[in-house]
Structure formats: structure tokens, C-alpha cells
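Shown below is the structure under consideration.
Removed: one protein chain of the complex. Kept in place: all other protein chains.
This part shows subunit A:
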Amino acid sequence: MTNEDNNTAEYNSTGNETVGRRTFLAATGAATVTTSLAGCLGGISGGGDDVFRIGHLGPTELEMGRGAERSAQLAVDELNDNGGILGQDVELLSEDTGGAPTEGERVTENLIQQDNVDLLVGTFVSEVTQGIIDFVAEMDVPFLITGSADPDTITENHGEDYDHYKNVFRTGPINSDLQAEGMAGYATYLNEEYGWENFSILADDAAWTTSFRDILPTQIEETDGLSVVHEDRMSVETDNFTPFLDAADSADADVVFRFIAHGGAAAFTSTWAQNEYPFALEGVSVPGMSPEFWDATEGACLYETTSQSGAGGVAPLTERSMDFVDAYEAEYGDEEPPSKPMYMGFNSYDAVLFYAEAAEAADTVDYESDLDAIVDAMLDLEFTGAAGSVSLYGPDSEYPHDVRETRTEDGIISNFPITQWQPDGDDGVVECVYPQADATADHVEPEWL
């Protein structure tokens, strides 16, 4: 502006004027008026009051985030109906992370610095969690992860500087290392049922799938007769899955375990179903957890399975599960999707109630002065949620502050059940197929196999 086109370079000031007292006063007054006026706006810090605020973080424009936000709201309503937390009213503030680390940082800073939240719940994308975790640790606000499963979030933080990160927990889902173990157990089950021996592993190129790429192959091959015949990773931008499916086919796979969390999942499923590839489609598909996935794929998802905490809201995992799902459907069933809470919904609902119970036990929510009491109460708590029972690993374990896996009598991991789309007349229905203790139906193999 001072030099828009270099035409004003000439210097023509006479240099002899003196500044009169009056004009000087007027000018300095005008120059400083903005600053002095604004001085009373209060600045950055806020104050405490008698409301317990929960900040919820998730990609709320996606079904998964919306289901989680609604579920957290249901938990808050339930708390308020029962007198709040330690007599304080509870309020939910929900922010959209957009699934992007930078946006996640922005909204998290706002929640903590401006809204003075007493608890943070949420985060879906593991990279978003990693992006905010140092800041959250610095600010000491209790943070319960309810969506992302990347184990490094725990092992690389709590494992190295426990005191700094002790306000961070994951109350669900179980981390990807444990999920991989669960998946290996499922592989054995499929082998016993159908004699399938050859497995292919296709994973998104993202943090949460590292365990499935690193651990799962070895674990599958530990069972006699099972082998991993094909592995590949897919860019999250992939929209043409034919090469990956063809490669699995040529490797003679009986089962493709795919770990996929992005919009391409529908295309993946459709490619598989339309070409009737000679293998079952199993693993984890986040979009495939949507109660509306049948319509989204026009039924192509028939026979595909996915693992998900909460079992799609179709199985009474605990005495709380169906009450929660019913409450969700009564409140939100007729609104935009999802018509059921989805896995992050289960975990968000459980996290809020879990924290409330821990706070009652610790008799404080003042994390600034009593964080240790709150942490101890949380580590001691055995809580029955809608997705299963929630208890946390202690400071000295491999995954400090991470949710423990629960196991059936046979040692099978049970709090990451597997659901399958099965035929229901002309329509499709989600059934829980594994582990058998929670199953609502038997696993069905694709009819073209």
C-alpha cells in the first residue's frame, strides 16, 4: 500500500512544519483510543462456575461423529436427570474437528482456554488425537479418548513420561494391538468353521492400522495351518480397489481382512460384491459400521463383516446396551443418519458416565489441584457401560491408562465384537456373529463361495 506501484518514491516533504500542541493531543488521542477502549474486554482467561462442562471432539459432519455427539448428549441428559456430577449441572459443548489435525487443535484450544471445559471426550482420527495430545497433557484437563485406536498414542506418551500424560485415558475402543489379537482369534474361528486358511491383509495407510500391518500377520500365522498370503496398504485417497482385490485373488486368499476408515469403503465393498471375488470380506470397515450402509451400497455389503465396539447396537452386550440404544433411537431415530449410535457413540456415552462415576468416587472434579485423586479413582473403577465393562490398565502396564480388553472363558477378546450384514427379506440386517457368547446369529458365508 505504501508502495503500490513505486510511483510515490519521490520525496517532497518540506521538513519545516512543527507539530502544534493541540494537533498533537488530538492525534495521539485518536491513535490510542482503540487500545484504551478495548482494554476492558477481559482478555483471554475466563472464570470457573457451578456448571460442569464437557467438551466433545469428533468429525460431527460424518455419521460417526454425529452419533458420538448425540450419545454424549444422552449421557449428559441422564446425568442431569440424576442430579448432575457432584451436584453440578452438566453441559455438553461439541466441536467439529473436521477430521483434520489443525482444525482439531483449534477447537480443542477453544474448548480449554475459552470455554474452560472440565472434561474432554472424543476424537476419532488418530492423527487428530496425536495432534492435540501434547497440548491437552500440558493443560491437565482429563481427556477420555473414545474413537481412535492407535496404540502409540498411549505407549509413546504415557510410556515415556507418565506424569505428564496422566490426565489422558482411553475408555474405548481397545487399542489396535489388542484389536489385532482379537482379529487373529477371529481368523482361527473362521478356519474352524469353513476351513479357510489363506488370509490377505489390506490396510489404510494411516496410524490406526499400523498394528494390523505389523502384528496381525505373525499372530495369524501362529495358528497351525493359517498363512498370510497377501499384504498391501492403500492410500486413503484410493478409489479404485480392483488392483488390490485382484492381487488378493491371485494370491489365492480365502479371506480378505481389510482395515479401512474412509469414504472409499463403499466402492471397495461394491467392487468385491459385483465381481463376486472368491473370498470373504472381513476385518474393520468404519463406513461399513453405518446403520445406513445397506442403502449406501444398495445391498452390496451383504455378507461383509466388521469389528466394532457396541456390536452395531444389535446385541445386549451388557444390561445397559439396549436401554442406551432404545434411548438413542427414541431421540434421534427419525433424524439424519446414523439411526444407531455407532461404535464411537457407545464409547462416548460410556466415557461420560465413567468419568461421572469416578468423580463421585474421588469426590472432586477439580483437576487443577486434585488430578491425582481423579486419576486414582479412574484407575480403580470397574464400570459397566453400554459397550461392555470398562476398566483401565495401570501406570506400570504395557498400555498405561488404556482400556483393558475383556475375554470370554476361552480367552477370546470379547469387547470388540464382529457384526455382519445378513439378508432379511429384500433388505439387510446387522447381526452380531462373534464372539459366540454375544452372537445374535451365526456367521454366513457369501453364497457365491
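Keep in mind that, in the parts below, a residue touches a chain if its C-beta (ideal position, glycine included) is under 8 Å from a C-beta of that chain, and two chains touch if they have at least 3 such contacts; residues count from 1.
Operating definition for what follows: contacts and distances are computed from a predicted model.
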item: Protein name, per the UniProt record, of whichever chain is missing from view ("Glutamyl-tRNA(Gln) amidotransferase subunit A", "Branched-chain amino acid ABC transporter permease", "Ferredoxin-NADP reductase" or "Probable glycine cleavage system H protein"); value: "Branched-chain amino acid ABC transporter permease"
item: Candidates A:E78, A:E91, A:E127 or A:E221 - the one touching the absent chain; value: A:E127
item: Selected residue (touches chain absent from view) among A:A187, A:A206, A:V255 or A:I418; value: A:A206
item: Residue, one of A:D50, A:D81, A:D224 or A:E237, that touches the chain absent here; value: A:E237
item: Residue ranges of subunit A at the interface with the undisplayed chain; value: 1-9, 11-13, 15, 17-20, 22-24, 26-28, 30-32, 34-35, 38-44, 61, 96, 98, 100-103, 105-106, 109-110, 113-114, 126-127, 130-131, 134-135, 138-139, 205-207, 235-237
